[in-house]
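Missing here is one protein chain; the remaining ones are kept as they sit in the complex.
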Amino acid sequence: MTADVLSERGARQPRSGWPTWMRSIWHNAFFYRKTWRSSIISSTLQPLLYFFAMGLGLGALVDHARGGVDGVSYLKFVAPGLLAAAALQLGIEECTYPVMMGLKWVKSYWAKVATPLDADDVALGHLGWVAFRLLLSSTIFFVVMVIFGTVTSFWGLLAVPAAVLTGLATGAPTAAYAAVQKDDAGFPLLFRLGVLPLFLFSGIFFPITSMPGWVQAIAQISPLTRGASLIRSLTLDQGIGVSALISLAYLSIWFVVGVWLTIRAFRKMLIV
Amino acid sequence: MAFHLPSLFFSPKRALDVGMLREMKRKRKNIHPPEIFDGTLQPIVAAHDLVKRFDSFVAVDGIDVEIFQGESFGFLGPNGAGKTSTMRMISCMSPASGGSLRVLGRDPAVAGAQIRSRLGLVPQEDTLELELTVLDNMLIYGRYFDLPKKEILERTTRLLDFAQLSDRRDEKVDHLSGGMKRRLTIARALISEPDLLILDEPTTGLDPQARHLLWDRLYRLKAEGVTLIITTHYMDEAEQLCDRLVVMDHGKIVATGAPRDLIVEHSTREVLELRFGIDGHLPHVGGLQDLAERIEVLPDRLLLYVDDGDDALSMIHRRGLVPESALVRRSTLEDVFLHLTGRTLVD
Partner (left out) sequence: MTNLTEHFPSRFLFPSRSSRAKLLVEANMRRYLRHRLLFLTGFLEPFFFLLSIGVGVGGLIGEISVQGEMVRYAVFVAPGLLATSAMNGAMIDSVFNVFFKLKITHTYEAVLATPMTTTDIVRGEVRWAMTRGTIYSAAFIVIMIALGDTMSWMVIFCLPVCLLLSYSFAAMGVAATSYMRTWQDFDLVVLVQMPMFLFSGVFFPLSAYPPWLRDIVAVTPLYQGVAACRDFSLGHVRLSLLFHVLYLAVVAGVGLVIATKKMTKTLAP
């Protein structure tokens, strides 16, 4: 028998009543309070610059040549794709270096698992924070889309949650990958050979049907292609069709598997 | 290479003293748990045949430990002895590979989070957020324990005062010295008013001044009745801070007891350290054996375990031997470790 001190002094501690996984978010929030300015630049301004350069500048050339794409102006075509792409980029960014910092560089995760939080809380807390960031920047982008008249349907309101799902569907598996990396050497390659090709060939800037058959087949399984087409069907009054539901299901599978992989990877790294 | 020689010689003058020491040793050995705890106290950490394995490597090889409330308990041993692995199991961050472990009356495998909510951990490597301020670090950590903000702020004022960091409250942690960071980590670990504070190598890498300041703080905690578990490879730290300790080596416990008792049990009262110039030690070992209870040969010096160092030194001089330098000192835990394992603590 050992003394049960737990029930005596422990019970007297005051509590806020937060679930364990959400307490982990405080750490991110305190950092964000310091870095939100530069975060806004990378997560919101960049996609907006693309919105103006590609949607308006390049769009003028496209609209001049053939009056738009698939019956809508190029700006309307490209905007939902950029919303999805921005979510993908933010999701992956927030699940690479920050994970490496938490586990290896600053070791914030190790501070967390010395408290009532455990590896699962750390994993879910991280993804929860990423979801919050995605919600924030997607909303800003969405407002700009509305202002420029690229949202023509009430279904469009669902574009923001769809963007968050796209970001998490790609971010979660990335977090699992990042957690088991020895160092950050793979990240630049992930961006260069993963994120950039996804960004450029997932039907954001031009319909994937114009690509050769085999490239199309690859592009079809890209989560960004599915995310972009889902959001496009929502903002462009195409309603919820079979294709949109397939996209939704496909992204959900990525998301669920990604979360499962992240929890597994965090357990493997933090419980030794 | 170390020599463990039985004492071939002791002066009749000393016979009485030695006999008394032996008697004391026997007495103390039977006191377990130590006198300061009456029999009604239950251990707040109890490990039996505790094992930690990493693949084929056995880091902790079946240890038995009982730690009592209010006690300051040490794990002394060289790097790689298995102290940190033990510490991580006790702090419910690392699952045991075998044996049984109860912390605060519960099983870490079942109630890990519950136990951790009552523990304070000061890990070997600081896990502070360097980019954030001292206050932010306290706030974030307190939130992990689900403490309300108001409560954290109140406690932080008190704890920073205790850690002598009050004037650094709004400074970036990155700008603090190593000693300050350590003290902040301790203050942070105390935010939940834990029942047990676990410190893994608290002063490793600190300069002497910072170490003494830290020891002073830990001593105050001890005085307030906080239960401390400390791992260290510094024998002076263990002697200063620990009521009781275990000496670990290669994942096993080689000795248990109060620091003074261990010294009495495993070493002589004094040690005479002799230097005989480069490569000059070995030839002298044979000629000195009759003077000491035991002789250890270290790379740079000879250690003669004797009850009266000055006595032994004058005998040596009388024999016409002139060491380059000679030093008489009290026996320490370092000597205990050397005696038990044939190795030094810090290498």
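Here the chain labels run A and B in written order, and each chain numbers its own residues starting at 1.
Keep this in mind: contacts are C-beta pairs under 8 Å (C-beta built on N, C-alpha and C of every residue); 3 or more make two chains touch, one makes a residue touch a chain.
Note that the structure is predicted; figures quoted are calculated from it, not measured.
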Chains in view that touch the one left out, judged over the entire complex: A
Per the touch definition above, residue among A:Q13, A:S42 or A:Q220 touching the missing chain: A:S42
Touching residues on chain A - with respect to the absent chain: 35, 38, 41-42, 45-46, 49-50, 52-54, 57-58, 60-62, 65-66, 69, 74, 185, 188-189, 192-193, 196-197, 200-201, 205-206, 210-211
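Keep this in mind: only the chains that are shown with their structure count from here on.
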Length of the line joining the C-alpha centres of chain A and chain B, rounded to whole Å: 48
Of all residues in chain B, those that touch chain A in their complex: 41-46, 54, 69, 91, 93-95, 102-106, 111-119, 121, 123, 125, 127-132, 136, 139-141, 143-148, 151, 192-193, 195
Partner chain B, residues of chain A touching it in the complex: 1-6, 9-10, 13-18, 20, 23-24, 26-27, 30-31, 34, 106-108, 110-118, 270-272
